[in-house]
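Quick one: this structure, given as structure tokens, is what I'll be asking you about.
Omission of a single protein chain aside, the complex is shown with its protein chains in their original locations.
Read from first to last, the chains carry the letters A and B; within each, the first residue is number 1.
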Amino acid sequence: MRLRGAQGGARMKRYGMTIDIDRCNGCGACMVACAVENNIPPEIEADERKGITPIRVYQIDNGEEQPNRRTAFIPMLCQQCGEDTPCVHVCPQQAVDIDPETGIVGQMAERCLGCRYCMAACPYHARYFNWWDPKWPAGMEASLNPNVAPRQRGVVEKCNFCHGRRHAAMEKAAAGRKDIDPADYVPACAEACPSGAIRFSDLNAQAAPADSFRLLEKLGTEPKIYYRSKKDWVKRNG
Amino acid sequence: MDKFLIARGLKRCSTARFAAWILPWIALLGFGLVAAGLCLIKGLNQTNMDNRFAFGLWIFLDLTVIALGAGAFFTGFLLYILKLHELRAVINSAVIIGFTAYSGAVAVLAIDVGQPLRAWFTFWYPNVHSMLTEVTFCITCYLTVLAIEYVPIVLKNRKLKEVPSLLVFEFQLHKVMYVLAGVGTFLSFFHQGSLGGLYGVLRGRPFAFREGLFIWPSTFFLFILSAAAVGPSFVLLTTWLVEKISKKRLVRTEVLQLLGRISGLLLAVYVLAKTLDTLIWINRTSPSAGFPAAQFYGWKPFGVWILFAEIVLFGLLPAIALLTPKLRARRGLLVAAAALACCGVTLNRFVQTVQTLALPTLPFDKFLSYTPSWQEVGTFLAVVAYGVLVYSFSFRYLNLFPEERELKLEPAAPQEEEEMAYAGR
Partner (left out) sequence: MTTTRRTAVKFIAGSAVGVLFTPAPWRLVRDTALWSENWPGIPRPKRGPISAKTTFCTLCPAGCAVRARCVGEQPVAMAGVNGGLCPLGVTGHHLPYYPGRVKQGPVEEARAAVAKADPSKKVAVLDLRPGRTASAIYRKAMEERGGVYLAPPQPGASVNLAAAKSVVSVGAPLLEGWLPPAEVFAVRDRFRLVQIEAELSRTAALADEWLPQADVAAVARRLEGPVLVIDRTMSAATIEMNKALGGWGKTVQAGPATGAASLASVADGSIGLLYIDETNPGQYIPWPEIEPKLAADAVTIVFAWSREGYGRHAKFVLPTAVFPEALDDLPNGRVTTPLMKAPVGVVDPVEFIAKASLADALQEVKPKDEAGWLTPYTGAFDATAAALSTKLYQESKLLLGPGQVAVGPAAGLAENDAAFLSTSRGKLPVRVVVDAGLPAGKARFLATPEVLDLCGSEEPRVVRA
């Protein structure tokens, strides 16, 4: 799954995201754009516990009643854990690995046995199982993205930071034998977000803002998704 | 009708009655196979597992059944390595229980994974860091060992013994039994442990995560101990059950008493280890991950009573009963204590699988519940039916209990008297 040598000795990258909770209005454009990019069908038989939503926006609140009630939206996706990555450790056939060049935790659906051990290991609920075979409304298969292979039932999938787009960017850059242009590699969710809440970047080139926090930091998984908010109750929730 | 297949000197019920016994189990097996077939053909959406409950009834029952089937390796270890010869009376039965338990569990696992055709990937691309790789390798090897251990029992069948080459083969096999027992113990040690390690290494689930020795979390050792403790209990339980159903005496009292004593001893050690481990988890491991342990027990219906039930009700109490000769002497208490010990292990496996997944991990998570679908229950009932059928046929046509013949010839002493006499030793 990796184009070797395409980056010609470029500096190691650490791709991550900064998500501004104060800007997320819970519209769900990211969720739909992700499904479009990754050829995820509408699971018409699924409910909210069996559907496939590699990025999923949750609504959180401060637990109070009106009028002290406050609410916010928090997009959740694979946190691309950098240290002691739980899913990488537990997969019995190495169907998930962490790319040292980019820091992206990549799931290989062709290798996955469907044992779901990684789903038990992930504390962020970022992994989804294909409980059904993919089925689109008649004719809609024509609109599938050729850069991503549809998965069949019985395998686990998750956010791969739109690896299809990264490959397209690398192919474009390889023609000029240089580093990929950041503008060429933007995951679908970050591209679709109308409020600019989701920002994707190489954390080595541009570190996350100092006032950002990560979820479940005490577990020591070193996630690469940073969240920001000016609201105290949100920060306490994290 | 099938008298020629039944071992000489043993009495078995008529063919018609046997048919009446196995018919409902065959029906249950058929129903279960339909349920399993649905899961294979239509996919795992037939179950009630979902993205939060990635493991459900099957994994929980697999772990339980493998722990209960540990009687196979442990009895073999005690008999062939530690030379406790009384256990020769139950080793065959234990091996068959182990064989059906493991083969049933492997069959359910083949349905539980999303892509059974890719099962060989674990062998070809193993991940040395993963406990599940270890489990896969060891269980596969151990199933082979159990199959090889089952063969001589089958070959001792009355009709098959008449074939000279098979007789010779069986004799040769018997010479390597010690090796097999040793290998089986070694493999079982590791896979019983790794099954515990599956949950102990989950850094993302502070409820299950434990620190331990070197690369092994404490649950590795706790699972081995609990499996070794409950193995003899389950052998005891099944032997008693078979005696009750077949209305025959199959083993001498000393054997059951020995099994009870061993089980009680290991259970006591396990209770001690588990208490220590729980205290360390409450005071150090869980808080350092940012989760006060009490938080996990605030979600109904999983309150602190579960911990109490597991350690005291199903752990300490049966251990005391099994270790006290006077209590152990009463058949009823012995069997009840063995049953409680088995319940304890079942509860422990439930806590490790289902409760771990039910508990929220993110601050904005909800506590969710899960009820298995009929297809899941059906598939598991197929395993139970399969076990009963294999055991029933083995009991009828093979000489499972070597002491049965002697006990038939002995004058039947009232059971109570005999046990009190034994207790008074």
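Assume a contact is a pair of C-beta atoms (placed from the backbone, for glycine too) under 8 Å apart; a residue touches a chain by one contact, two chains touch by 3 or more.
Keep in mind it's a predicted model, so treat the numbers as computed, not measured.
Trainee: Consider the whole complex, including the chain that is not shown, and state which of B:Trp120, B:Phe171 or B:Trp305 touches that chain.
Mentor: Selected residue, touching the omitted chain: B:Trp120.
Trainee: Using the touch definition from the top, which of A:Glu48, A:Asp181 or A:Glu217 touches the missing chain?
Mentor: Answer from the full complex: A:Glu48 touches the omitted chain.
Trainee: Considering the whole complex rather than only what is displayed, give the residues of subunit B touching the chain that is not shown.
Mentor: Here the touching residues of subunit B are 115, 117-118, 120-121.
Trainee: Extract the touching residues of subunit A with respect to the undisplayed chain.
Mentor: Its contact residues with the unshown chain are 22-29, 31-33, 35-37, 39-40, 42-44, 46-48, 50-53, 56-57, 59, 61, 65-67, 69-73, 110, 133-134, 136-146, 148-150, 152, 188, 191-196.
What we mean here is this: only the chains that are shown with their structure count from here on.
Trainee: From the mean C-alpha coordinate of subunit A to that of subunit B, what's the distance rounded to whole Å?
Mentor: A distance of 41 Å separates the two centres.
Trainee: Quick one: in the complex, what on subunit A touches subunit B?
Mentor: 45, 49-51, 58, 60, 74, 76, 84, 86, 88-95, 111-117, 119-125, 127-133, 153-156, 215-221, 237-238
Trainee: Sort out for me which residues of subunit B touch subunit A in the complex.
Mentor: For this pair, the touching residues of subunit B are 43-45, 50-55, 112-115, 118-119, 121-122, 124-127, 129-133, 136, 198, 201-206, 288-290, 356-357, 361-365, 368.
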